[in-house]
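One protein chain omitted, others in place.
Chain nomenclature is as follows: A, B and C, assigned in order of appearance, with residue numbering initiated at 1 for each chain independently.
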Amino acid sequence: MATDQFEPRIVGFLCRWCSYTGADLAGTSRIQYPPNMTPIRVMCSGRVDPTFVVQAFAEGADGVMIAGCHPGDCHYDVGNYRAMRRVPMLKNLLEQFGISPERLMLTWVSASEGRKFAADVVTFTETLRRLGPLNFAGETKATDELNLKETAPAV
Amino acid sequence: MNGTERIGVYVCHCGTNISHTVDVEAVAKYAAGLPGVALAKEYKYMCSEPGQDMIQEDIKEHDLTRVVVASCSPLMHEVTVRVAVWGAGMNPYVFQMSNIREQCSWVHSDKRAATEKAMRLVHGAVMRVSQHRELFEKEVPVHPDVMVVGAGIAGIEAALR
Amino acid sequence: MAKPKVAFYWCASCGGCEEAVVDLAEDILKVVEAVDIVLWPVALDFKLKDVEAMADGEIAVSFINGAVRLSEQEEWVQLLRRKSGLVVAFGSCSHLGGIPGLANLTTIEEIMANKYDRAPTIDNPDGTRPLPRPVVDGYELELPTPWNTVKRLDEVIEVDYYLPGCAPPPELIMTAVQAILAGELPPKGSVISPEKTLCESCPLNESKPDELVITEFKRVATSQPKPDECYLAQGFVCMGPATRSGCGERCIHGNMPCRGCFGPPPGARDQGTKLLSAIASAGAAENKDEADLFAKGFVDPAGTLYRFSVPSSILKRTLKGK
Partner (left out) sequence: MAMFDKTFPTLDCAACILTPKMVQVGQHPNIKLMTLSEVEALSGYVGNFKVQVRQHARYITADCTGCGECVEVCPCEHPSEFEQGMNQRRAVYRAFPQAVPNWYSIEKRGVPMCEDTCPIHTRTQGYVNLIAHGDYANALKVIRDVNPFPATLGRVCHHPCESECQRGFHDEPVAICALKRFVADWEDEQGLAPEPFKTKPNGKKVAVIGSGPAGLTAAYDLARKGYGVTIFEKYDKPGGLMRTGIPAFRLPRDVLDREINWILDHGVELKLNSPLGDVGVTLDDLESKGYDATILALGTTKGKALGIEGEELPGVVNCLEYLRNANLRDEVETGKRVSVVGGGNAAIDSARTALRYGAEEVTIIYRRTRDEMPAIGAEIIAAEHEGVKMHFLVNPVEMMDGVDGQLTKVRCQKMRLGEPDESGRRRPVPIEGEFIEVETDQCILAISQLPDLDFLVKDEDFDLTKWATLKADPHTCETGHAGVFACGDAVTGPSTVVEAMASGRQAATAVDIFLTDGDMDYMRREYHRPTDLPKMDNVRQPGLPTVKREEIPLNPDAGITLKEVELAFTEEQAVAEAKRCLVCAGCSDCRVCVDACDKGAIDHLMQDEVSEIDVGAIIVATGFELFDSREMPRYGYGRYDNVLSSLEFERMCHASGPTEGKIITKDGRAPEAVAILHCVGSRDENHLEHCSRVCCMYSLKFAHLVLDHTGAEVYNFYIDMRAFGKGYEEFYKRLLNEGVHFIRGKAAEVTNVAELPEEEGKLIVIGEDTLLGMNRRVPVDMVILSGGLKPRADADELARRLHLSCMQGDFFLEKHPKLAPVDTATDGIFLAGACQGAKDIPDSVAQGAAAAAGALVLVDRGKVVLEPITSSIDDEVCSGCKLCLQNCPYDAIEFDTEKKISKIVEELCKGCGTCVAGCPSGAATQQGFEDDQIFAEITGNLS
């Protein structure tokens, strides 16, 4: 893989009942997908607090992926519906902080959809490559001082 | 609760299933340098008898307070390691498993990237386990009746048994 | 024993906190008797050199309000830190970043362009800007430089206590002043207000149904909230559940949903995302389109969720102009 290519760093939240099992199935089936996503196991996609997502971006993530059971299949009935309601609102908030909504992905992966899980990671990685690095955690301008001369026209 | 923990990290080869793409030694060495890590080892088969005995001895010898096992999926061997650490007197819920096989070595071919990812996963597990608290299981009674849904030959057999 | 010296200073502030001190009404007399005010730019004519002349720690307590936006303000607060025993962040701006903190959602260039080009009353074809050292009629002036990011007071100096509120209610100021004078002080760095959120003391909480469902958002600008029913249940965004109590529910009594000026309770790491999660979960959407439509109904989420606390959010500022 070309090394100079931008390698986005993705934090993933996988629900234990469906997506994590789906990811394991992708593993046992040896389906290859890019290594950019490091998954975190939660009991349900409903457990993913928007604060986690914001914290991940603040600490340098280029993208955050939340994977849960298909609506109606949630082991706890309503968890994925809560995730489905929180994500669009969170996307609008992120956009106002200059973070493109495409950097947050909510997807449904059932326990038997290993192939779909891998495909989701591939498409998300490519999207983030197109968007380029976010590096929200990069320091602010060195002196944090605005060099006014740049903006002021020659008087 | 943080920084005062003595964490034991065990990175598994799983024969070659993990080590064929993840440089297990490098991951172990990286883990040794992480805050709170008292010792970091790698071993061919963590889920084997000797693998579990090693954990138990280390817990006693180095009085470890937390354990991280980087190997296969928790859905497979989480219970195995819980029993092992419990055997050595450590609360079974202060250990964390890091899935560097199904979600790392088996699905990535680029050795460098896979090793780096394994390191990040182990780092995440170490940071997480240092925040873990001791938890205690609850026992509940089991109702003696059983319900069989469906009365084909399989259901009939189950009911009769 | 000599009266303890007290200083009041204001950085990027609207002056509301100064008025809050005046609002103490007669109590101000008790305060004035008990202390010796050595700095109060809005009211008394002490100069920088007077403070510089003091010994370190000579001031018992400095009440600093307003966010830190300019280089001059940073210098002042660093000076006051040196000169004061205790520093109290007075009001939302110094505590959380306040309304000036909203500037972090845009860039300084945008603000300057808005101010010096696009404002309707401005005619500035050359696009001139204030310069740090302009020469006017032969005099070289020195203007403070605006920082790129608005900062909270505790991002610049160490703060001992926080007096929340926009502006802090007079009763809260009195309790703080008396506690400081009497020396019975809560642990360093604590916010002087209850830790529970507004719902605990809000009169409208009884009317909130157990299974709260918000079908669509309403805005105070476009629809009239009923005074006797929980605003959230009516569909107005109320920051109450994610904001500390202690303000006496001034806005609620004024038939206005809470806007979160007291900042988040101790358990919440980010006031905005915590409330977003709570009200989003109470939506009624059953599929993606409905969820998108519902989210679209929530106008200006950043401005509403972080009206007083952009600089204290996890993200602190927009990526643009970083």
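Rule of thumb we're sticking to: a residue touches a chain if its C-beta (ideal position, glycine included) is under 8 Å from a C-beta of that chain, and two chains touch if they have at least 3 such contacts.
All values reported here derive from a predicted model rather than from experimental measurement.
Counting contacts over the entire complex, the absent chain touches A, B, C. Residues 9, 11, 17-18, 21, 38, 40, 42-44, 46-52, 55-56, 59-61, 69-70, 72-73, 75-79, 82, 86, 110-113 of subunit A touch the missing chain (whole complex, contact as defined above). Contacts to the hidden chain, counted on subunit B, fall at residues 93, 120-128, 130-133, 135-161.
Mapped onto subunit C, contacts with the missing chain fall at residues 195-200, 205, 208-213, 232, 240-242, 245, 264-269, 274-275, 277-279, 281-282.
Just so it is clear, only the chains that are shown with their structure count from here on.
Inter-chain spacing, taken between the CA centroids of subunit B and subunit C, is 46 Å.
Annotation: 32 Å between the Cα-based centres of subunit A and subunit C.
In subunit B, no residue touches at least two other chains.
On subunit B, the positions that touch subunit A within their shared complex are 73-75, 99, 101-104, 106-110, 113-114, 116-117, 120-121, 124. Subunit A contributes residues 46, 49-51, 53-55, 57-58, 71, 81-82, 84-93, 96-99, 134, 136, 138, 140-141, 144-146, 148-149, 151-153, 155 to its touches with subunit C in the complex. The touching residues of subunit C, when paired with subunit A in their complex, are 71, 105, 108-109, 112, 126-132, 145-149, 268-270, 272-274, 276-277, 280-281, 283, 285-288, 291-292, 294-296, 298, 300-303, 305, 313-320, 322.
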